[in-house]
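Heads up, one of the protein chains got dropped from this complex, but the rest are sitting where they should.
Note that the chains take the letters A and B in the order they are written out, and that residue 1 is the start of every chain.
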Amino acid sequence: MDPARINLSGCFNRMVYGQNKRMPQDMVKKVFFGLVNFLVIIIIISASTATRNIDDRDIKIDETDPTPLDAGSVLLVKNSAVITIEGSTSAAVLFEVLAEAFMEKNPEIKVEIMANGTNAAIKAVRNYNADFGMVSRHLKANEKTPGMKEIIIAWDVLAVVVNPENRIGNLQRDQISAIYSGRITNWSAVGGSDMPIHVISREEGSGTYQAFRSLAGIEKVTRSAQVTDGNGSMLEGVAGKINSIGYVSMGFINNRVKVISIDGIYPTKENILNNLYTLKRPFSLIYYEQREKNGTDEFIEFLHSDEARSIISKKYIPAE
Amino acid sequence: MGITNRKWEKAVELIFLFSALISVFSLAAITVYLFARGFPAIREIGAINFIFGMEWNPTADNPSYGIFPMIYASAASTAGAVILSVPVGLSAAVLLAAVAPSCLANLIRPCVDLLSSIPSVVYGYFGLTVIVPLISEYLGGPGNSLLAVIVLLAVMILPTIIKISENSLRAVPVEIIRGSYALGATKTETIFKVMIPAAGTGILSSIILGIGRAVGETMAVILVCGNAVQIPRSVLDMVRPMTANIALEMSYADPFHESALFGTGIVLFIFIAAVNIIINILSGRITGRNMSVQPVLKNRTEG
Partner (left out) sequence: MPSWRKYRDYAVKTLIWLFASAALGFLFWILSDLVVNGLPNISFDFITGEYNEYKGITGIAPMIVTTLWIISVTLIVSGIIGVSAAVYLAEYSKPGPTARLIRFALESLAGIPSIIYGLFGYVFFKNMLKLGFSILSASLTLAVMVLPFIIGSTEIALRNVNRLYRDGSLALGATKLYTVVNLILPCAAPRIITAMLLAVGRIAGETAAVYFTAGTVYRYPEGIMSSGRTLSVHIYMLAKETGNRNETYASALLLVIFISLIHFIVNAASRVINAEKI
């Protein structure tokens, strides 16, 4: 085995050919049979282990209401100085900063945050695995159980943005829906100049995407839409193309894009709190009123303080 | 003493063997876990629907999981990158190995190293902020396009192609080069008719490595490709290669969606294995006729 032979000259070379340097013609068949064998073995192995390995993240919520435990028994098992919060990944970014500020003020209380999705949060709160759940949408009726409280901490507002050079300043809600569904493809159809609309959307599954789709009433985003992986790439795309339209969370708006009004209403603070502007989703906390008092009251109180509100207003609108 | 010593020797040898076998275990674990997680989705969707399906809508009320446009995008972007990169890379390798004076070559070589030390995410960001707007302005279209992906990938695989090709060109025995000159061949005739054929295997393996890197590249691609799931009609259309699909949607995926993304990983895995095998067979045909010089690789670049 001389050192020159270490180099990579193809994955399967050495396995099939052993010490031969070059591939003899009659070995061609063996390559294919080798590969087929390899795949068959793998598929058999994986098929047999497949069902066992599906994730523990299965988040079905059982329909039967869990009977709320009495506070005393919970107190026994839990460390009383730790608040656990689970839930939505997008809300978690905000709550981590809030928790940091809270812990600076209350060093005796520790706040632990786990970002694992809204559905997991509901499950965790119902099973008493977490004190609070962070939820980034309104709860459905069947998700609420007696005794569960939901307080809205902040509003995440979605702004529809276009390139500053686009002369469009307002769109109707159904026009937005038509543009994103691919029914309107030229700006002239909505009163703009004659150029094709470049639609920019977000990746499937992201909270912003789902909120926008349901709030704007879009059934299926057009296939020719550009898909960006975050607010930053979205801004980059809208700022870079004169004919583009996109949507971002209000906290990320910069001066390289233009926010347009929907049905004549701009996403100002008043319009949002008056429910005039509807492209918004709540970041809320859910919890059981009947729970252990391990600093959770202080935390809720803190969330309504001026300090918390000033943190929230960096990117979101604090709820009243 | 002698006996315990021998036992000790044997034990250490076993430890060494075990370390070496870790690579085998890892390969097995990677394959098994990838298939175990991706296979349930493929089975449920149906392999044909999954591989040849044209619609990708995992969170719709009536979800569809077809990845054919992504397979096509991966293949097209890789092919484009190789077509663009091989002439440039080979020229640079020839320049370094035979044409340029050695002092100049010694200046250029660190530049190639520099090119390979730029991480893929930086290439991606450069593409997003510089190349994409340029394409949009001068060639039209959204800018985020197959072309942007091809250009970035071509540059990213350049160092691999240059370094390995140069090494194998240098490994060509000086006797046959002198023989070529002695027969009256010009420099370029010697390069193209003697040196490159003689270094064939090495050049080919550099291209294989380049292809591997281009197919698997994620972070540079995801920022510039536009991510629309469609078969591009021109190089200015947006695409979504398989790697981008996985990275784009993993963080929010529910279990079944996630399984479909692992399924995309399986297809990517098989795709790379298939490309390697096909090229191996082709290379067997090509280099079988020519004399082949195995390159001596001091530093293997990342693949």
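Operating definition for what follows: a residue touches a chain if its C-beta (ideal position, glycine included) is under 8 Å from a C-beta of that chain, and two chains touch if they have at least 3 such contacts.
Since the model is a prediction, treat every value here as computed from it, not as a measurement.
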Thinking of the whole complex, not just what is shown, which of B:V82, B:A199, B:V215 or B:V229 touches the missing chain? B:V215
Quick one: which of B:A41, B:M70 or B:V94 touches the chain that's been left out? B:V94
Of the residues listed, B:A41, B:V155, B:C225 or B:M238, which one is in contact with the missing chain? B:V155
Residue among B:I48, B:A79, B:V121 or B:L139 touching the omitted chain: B:V121
Full-complex touch with the removed chain, picking from B:A75, B:A171, B:M250 or B:I281, is B:M250
List the residues of chain A that touch the chain left out of this view. 1-3, 6, 8, 10-15, 18-19, 53, 55-56, 93-94, 97, 228-236, 239, 252, 254, 256, 311, 314-315
At which residues does chain B meet the chain that is not included here? 5, 8-9, 12-13, 15-17, 19-24, 26-27, 29-30, 33-34, 37, 87-89, 91-92, 94-95, 99, 108, 110-111, 113-126, 128-130, 155, 158, 162, 184, 186-189, 192, 212-213, 215-219, 223, 243, 246-247, 250, 261-262, 265, 268-269, 272-273, 276, 298-300, 302-303
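In this text, only the chains that are shown with their structure count from here on.
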Can you list the chain A residues touching chain B in their complex? 3-13, 21-25, 27-28, 31-32, 35, 39, 42-43, 45-47, 49-51, 53-55, 57-59, 89, 117, 198, 203-207, 209-210, 219-220, 223-229, 233, 236-237, 240-241, 244
In the complex, chain B residues that touch chain A: 31-33, 35-37, 39-40, 43, 55, 57-61, 128-129, 132-133, 136, 142-144, 164, 201, 205, 208-209, 222-223, 226-230, 238, 240, 247-249, 251-255, 257-259, 270, 272-274, 276-277, 279-281, 283-285, 287-288, 292, 294-297, 300, 303
